[in-house]
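I have a structure here, written as structure tokens, and I will follow up with some questions on it.
Heads up, one of the protein chains got dropped from this complex, but the rest are sitting where they should.
Then we have subunit A:
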Amino acid sequence: MISIKNVSKWYGNFQVLTDCTTEVKKGEVVVVCGPSGSGKSTLIKTVNALEPFQKGDIVVDGISIADPKTNLPKLRSRVGMVFQHFELFPHLTITDNLAIAQQKVLGRSRDEARAKGAKLLERVGLSAHAAKFPGQLSGGQQQRVAIARALAMDPIVMLFDEPTSALDPEMVNEVLDVMVQLAHEGMTMMCVTHEMGFARKVANRVIFMDKGKIEEDCSKEDFFGSPRGERAQLFLSKILQH
């Protein structure tokens, strides 16, 4: 589904990504972790071409991102993304947040888009808030809306960039529950997260990044059993302390 091949990226002289290679198969859940600044967000943003890269290629569902002929907006519309800070559109109601891209990008009618949005809103348990604005919801609620908004586009894969790290602790689970459910339904997912409980529960593979490199890329069992690298061990011991 996603194939990342030898991707390197620089900001000026600073190399953020070094020769990253990995794959996410259909139906697979891959968790990406690693210390702050290791390039996790950058890597996941290259997958839907929000961040350009200078070397290598990424192929999503058979479409090459590096190919200049690729219609990037169209490709992005098929890849759902959820951000750390939700990024709902503050001037639109929840209903419109869910509908606008369906209408303007997929060309669905207003009624069709709203019906689809309402269904997804119900699924994340927020039907009662349809008429509200994002600023009137809690962080956890906003993030669930953001997931619903991405799902409304019928994505073939979902990307998550630390979806729970900006939330108050008591709201983390309501968002993780939605993600777990999604994983169980067979959604292909690539998640940057430090929620190791989530990883244990649903991940097929875990990728550990450090200083722009993919240092570990192994099955969940191997990763939690005995990560090979010293850095990964150290990292794991640190986050599992909490």
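Just so we're on the same page, a residue touches a chain if its C-beta (ideal position, glycine included) is under 8 Å from a C-beta of that chain, and two chains touch if they have at least 3 such contacts; residues count from 1.
Going forward, contacts and distances are computed from a predicted model.
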Point to revise | Missing subunit (named according to UniProt) among the choices "ABC transmembrane type-1 domain-containing protein", "Carbon-monoxide dehydrogenase medium subunit", "Amino acid ABC transporter permease" or "Cytochrome C" | key: "Amino acid ABC transporter permease"
Practice item. Just name the one of A:101, A:167 or A:232 that touches the chain not displayed here. Key: A:101
Check your understanding: Which of A:136, A:181 or A:237 sits in contact with the chain that's absent?
Key -> A:136
Revision key, fill the gap. By the document's definition of touch, the residue of A:45, A:116 or A:205 touching the omitted chain is A:45
**Study point:** Hidden partner interface residues of subunit A, rising order
**Key:** 45, 48, 50, 73-74, 76-81, 83-91, 100-101, 104-106, 132-137, 149-150, 153
